[in-house]
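One structure follows; several queries about it will come next.
Shown here: the complex without one of its protein chains, the others still in place.
Entry: subunit A
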Amino acid sequence: MSANETANTTATVSATARRGAAAAARMLGLPALLIALWWWAAVSSGSFFLTDPGTIAATFTEVWVSERFLTDVLPSVGLLLTGYALAAVLGIGVGVPLGMSTRLRAAAEPVLEFLRAVPPPVLVPLLMLLVGLDASMRTAVIVSGCVWPVLLNTVEGVRAVDPVLADTCRVYGIRGRRRLGVLVLRSASPQIMAGLRQALSIAIILMVISEMFASSSGLGYAVVQFQRSFAIPEMWSGIVLLGLLGVVLSAVFARAERHALAWHRGLRAASRGD
């Protein structure tokens, strides 16, 4: 009996280890393959515009581990986070009352639908005129693009509050701030998180675009500068840096989401029966 159990445990441990190794292989396998392909393509084509990964890596440290980090990277990240945070606050702040009131929603719906349909990069030239060329204009571009997924998802989430839970709150006299915190925001949080996730990728895109169009510093500006001066490896290193930035931000987001929505995963797993 106990020998059997020990054998079982060992088997489980080694199975877990094997699964872990397999997962790592799956995760790193494809990137490794792609890098190899890229390398081969760069070397065999000999094109001026296609830099091989080795050169890019070398250029990367040379270019970005320098004062450029302070002058270009940090301001860009700051811009991104400011715009994103403002959009989140605005989206949730407006989405909650809209979700709670049928009348407000009916009044706002057509406008929202239209504004949502406008592709945010189109706003760059307009906002350049309206707000000017400074950082506040770039923030405004990011906010104007990111706010929609947050807003619309918040509205949907708040609308879908379970009526039985709402009745429970009414019976026990839970209202005002506590109701907002314990009922409305929490039950809408899965949708709000989905909106914030969409907004994050939009924020990165808009940060780059707004800097390309209208800036004299920042990551987007740097990439365009390198391109114009035919500093191709430098340009590539900028693109890689943007990619890495996206990966890091989305990993941070996933962590926050896992923490905030632990109950939601548990609930879903429980209702699926595993």
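Criterion: a residue touches a chain if its C-beta (ideal position, glycine included) is under 8 Å from a C-beta of that chain, and two chains touch if they have at least 3 such contacts; residues count from 1.
By definition in this document, contacts and distances are computed from a predicted model.
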| item | value |
| --- | --- |
| UniProt protein name of the chain not shown, from "ABC transporter ATP-binding protein", "Twin-arginine translocation pathway signal", "Putative hemin transport system permease protein HrtB" or "Urease accessory protein UreG" | "ABC transporter ATP-binding protein" |
| Residue among A:23, A:160 or A:182 that touches the chain left out of view | A:182 |
| Option touching the unshown chain, where A:31, A:119 or A:173 are the choices | A:173 |
| Positions on subunit A contacted by the hidden chain, ascending | 162, 164-165, 167-168, 170-174, 178, 182-183, 186-187, 189, 263-264, 266-267, 270-271 |
